[in-house]
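Here the structure is laid out as structure tokens; the discussion comes afterwards.
Note that one protein chain is taken out, while the other chains of the complex remain in position.
Our next item is subunit A:
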Amino acid sequence: MLEARSLAAIRGERLVFRDASFLLEPGGALLLVGPNGAGKSSLLRLLAGLTPPAAGELLWDGENALDDPPLHATRLCFVGHLDAIKPGLTVAGNLSLPRRIPPAAIVAALETVDLDRFADLPARLLSSGQRRRLALARLALSPAPLWLLDEPTTGLDTASVWRLEQRFAGHRAKGGMIVAATHLPLDLPGTQSLDLSRIAA
């Protein structure tokens, strides 16, 4: 269970948002909406423990999550707006870069984003939408319950968006949690949404 209490973020000298509060139960999903610059990415980075909050608390199962950032990191899988793809490695090589992963698991992860045909292709040959899909394939390799996604559907075709929605549903059915920042409508039944423009400073 992830609970945010009156979180605030400062970028540069500017207060981006304040009083961002929500409660996310296992199986829940939260969409962060708001215009550009409303602080969606800042809030995601804050939830990931990358940025310390300017005010407020982030609780995981009732305990302060940011007391121990490395422990908090094991609970989450973060897909930021940068794809973190090394162009010199193959598509499969990119997935097994952080740690050694059995080839079968790599193929299975690539199948979830329909990139398994390109496993041996250098990643620099991928289109921007395919790079996005490769970044999203990391979700399949992570056992973490909390998915933090920054504009996950940018550059994706409709079939890939549909596949992503199926994976979201599967993850939530297993008790996983999703926080996604997005401009495009995502078909996620029973989601809360947090409009950051309304709580902007």
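Quick note on the criterion: contacts are C-beta pairs under 8 Å (C-beta built on N, C-alpha and C of every residue); 3 or more make two chains touch, one makes a residue touch a chain; residues count from 1.
As a convention for this text, contacts and distances are computed from a predicted model.
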Protein that the absent chain corresponds to, by UniProt name, given "Heme exporter protein B", "Glycosyltransferase 2-like domain-containing protein", "Cytochrome c-type biogenesis protein CcmF" or "Acetolactate synthase": "Heme exporter protein B"
Of A:L15, A:V33, A:L59 or A:A73, the residue in touch with the unshown chain: A:A73
From A:V16, A:L32, A:A48 or A:L156, residue that would touch the chain that is not displayed: A:A48
From A:L31, A:A65 or A:I85, residue that would touch the chain that is not displayed: A:I85
Missing-partner contacts on subunit A, residue numbers: 45, 48-52, 69-71, 73-74, 76, 78, 80-86, 88-89, 93, 97-100
